[in-house]
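The next block holds one structure in the form of structure tokens; read it before the comments.
Partial complex: the chains shown occupy the same locations as in the complete assembly.
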Amino acid sequence: KRTGYPEVIYGEGKTVDQIVAIMRALHTNHQNILATRILPEQAAGIQKALPNVTYHETARCMTEVATRQPETKSFIAVVTAGTTDIPVAEEAAVTAELYGNRVQKVYDVGVAGLQRLLMHIDTIRQAKVVIVVAGMEGALVSVVGGLVDVPVIAVPTSVGYGASFKGMTALMAMLNSCASGVTVVNIDNGFGAAYSASMINHLGGTDD
Amino acid sequence: KRTGYPEVIYGEGKTVDQIVAIMRALHTNHQNILATRILPEQAAGIQKALPNVTYHETARCMTEVATRQPETKSFIAVVTAGTTDIPVAEEAAVTAELYGNRVQKVYDVGVAGLQRLLMHIDTIRQAKVVIVVAGMEGALVSVVGGLVDVPVIAVPTSVGYGASFKGMTALMAMLNSCASGVTVVNIDNGFGAAYSASMINHLGGTDD
Amino acid sequence: KRTGYPEVIYGEGKTVDQIVAIMRALHTNHQNILATRILPEQAAGIQKALPNVTYHETARCMTEVATRQPETKSFIAVVTAGTTDIPVAEEAAVTAELYGNRVQKVYDVGVAGLQRLLMHIDTIRQAKVVIVVAGMEGALVSVVGGLVDVPVIAVPTSVGYGASFKGMTALMAMLNSCASGVTVVNIDNGFGAAYSASMINHLGGTDD
């Protein structure tokens, strides 16, 4: 791990006690802490033991900042198709910010209402890297990918029903995107998208 | 079958002799003939026996018109994402025209180059029903579906490789389209899309 | 959105507060409201805040009519194979009526008892467009499709067990229907079927 970088705890399936123990160890080491996939009940339990850890409810993440990372001048755009994609987008945003990235959120610009997307496209175009979060058929990725000249990281979400197969259709669609410059991460993996985006956004340093 | 309507022969897996025999019977009955999925080799063999039957090479269809159907005033728009989707689109167009529909073709307007699509959107909007033909991730369906107020019939094509699964990804994506007003047919089924579109386009008669 | 058309809220995964907030905004705008996939518990909570919103229990939908849409003369037939398909059919019926369509329901006419279907086939034939809702093997779609001359929109349902794969078998079967004139929507998507059917039923105006 690079110095100053947060340690990450994947919360799903861990007990409050297990998470508190890991956080305590990190805290003692003066490390930044990021925990993802934390349910409200877990968060409440953790905060009883460690009241200084912040809970980001929509993002389902907890953070504690020991040393604030210097913020990049360039930014990561986090774009969603619908409102139900927002928790995954927020996981990406919280992660990216903790890793010292400036973030611009452009939510709810799905392609069924193209004008809304076009209204925000200039913001998106100025990003150094774009994270696109979408469920159902994931068409937003191809449209954004065609409109920008920077790397696009696509995050399929498990939003949808029936033949959406809990995100599998969005995942496959994104891997087949007709736009060049798109790479893909696992379903609902906002953290992973932000981690790669942060690496890209930091190329050239934080003053770029 | 409604009077004057063509009989349809599905050519795949049939021998030249079998197809010629069916066509002869239809010809004797003065029926319009449509044969789909006819390879060039089959077509050549059939035309030796029946020189009056026309071969539409890109569409892989053969037709013979006994009684021309009156043409509708309203039209069906047939839209494709890429050039490799054109054979399926042409199967739809040949079918629709034989069934007496005016057809407007808008090819190669995939969403990775959105401006090309927007250039033609007014034509598409004036159609009574739109057929959208796309492979890979099928995103064009959602974008068109969001831009028009008429029924959209989506045809996934087997164009693509790897995780396109011979059209399955496009099919699933289209069934999950975030745009309302979209219904879907089987992979590569240009004929079926045109048959349904023709029914819709004829509602209110041929003068509408 | 065309004027007078209801705004639609997809209720699954939304909190009562979120839904109430959206409904309030629409109400203020004097818009017709349709919310689908609303559980009885959600409905009760919503009605506490907004007592004028009607809950259609079987359809799992809520509606509020600001401006009643003029009703079409022509009608949409909504047909089901079994009784367990009725909630999806009702979602379609409630949607279609809110969009100003006359609707005829023909329920429980699955092909294992063909005589029951044949008894009602004349009603179905007079429809301008037919919605067929079926789970398990979805055979009803092909039989109805073969008996009528109007567009058929097929809705697979998640009814069944084992190799029904929560509607996937019905969906695939419907996409392979041997009857021409059939298009398909996502599993359990009664709303989507009704939206497309309404577009078709309105071609030629409400007096047709």
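Letters A, B and C name the chains as they come in the text, with residue numbers starting at 1 for each one.
As a convention for this text, contacts are C-beta pairs under 8 Å (C-beta built on N, C-alpha and C of every residue); 3 or more make two chains touch, one makes a residue touch a chain.
Predicted model, so just to flag it, every value in this text is computed and none were measured.
Copy number for the full complex in this structure file, with 3 chains shown: 8.
As a convention for this text, only the chains that are shown with their structure count from here on.
Looking at which positions face the partner, chain A and chain C present mostly different ones, since fewer than half of the interface numbers are shared.
Chain B is reached from chain A by a rotation of 180°, derived from superposing Cα atoms (nearest 5). Inter-chain contacts peak for the pair A-B, counting C-beta pairs in contact.
Put simply, the chain farthest from chain A by mean CA position is B. A comparison of C-alpha centroids places C closest to the centre of the full protein. Distance between chain B and chain C, defined via averaged C-alpha coordinates, is recorded as 27 Å. We define each chain's centre as the mean of its Cα atoms; on that basis chain A and chain B are separated by 41 Å. Computed centre separation for the pair chain A/chain C is 36 angstrom, with centres defined by C-alpha atoms. Looking at chain B, residues 175-176, 180 sit in touch with two or more other chains. Residues 2, 8, 128, 149-151, 153, 171, 175-176, 180-186, 192-193, 195-196, 199-200, 203-204, 208 of chain C touch chain B in their complex.
Put simply, chain C touches chain A in their complex at residues 12-13, 156, 158, 166-168, 171, 186-189. Of all the residues in chain B, the ones that touch chain A in their complex are 81-82, 110-114, 136-139, 141-143, 145-147, 160, 162-165, 168-170, 172-180.
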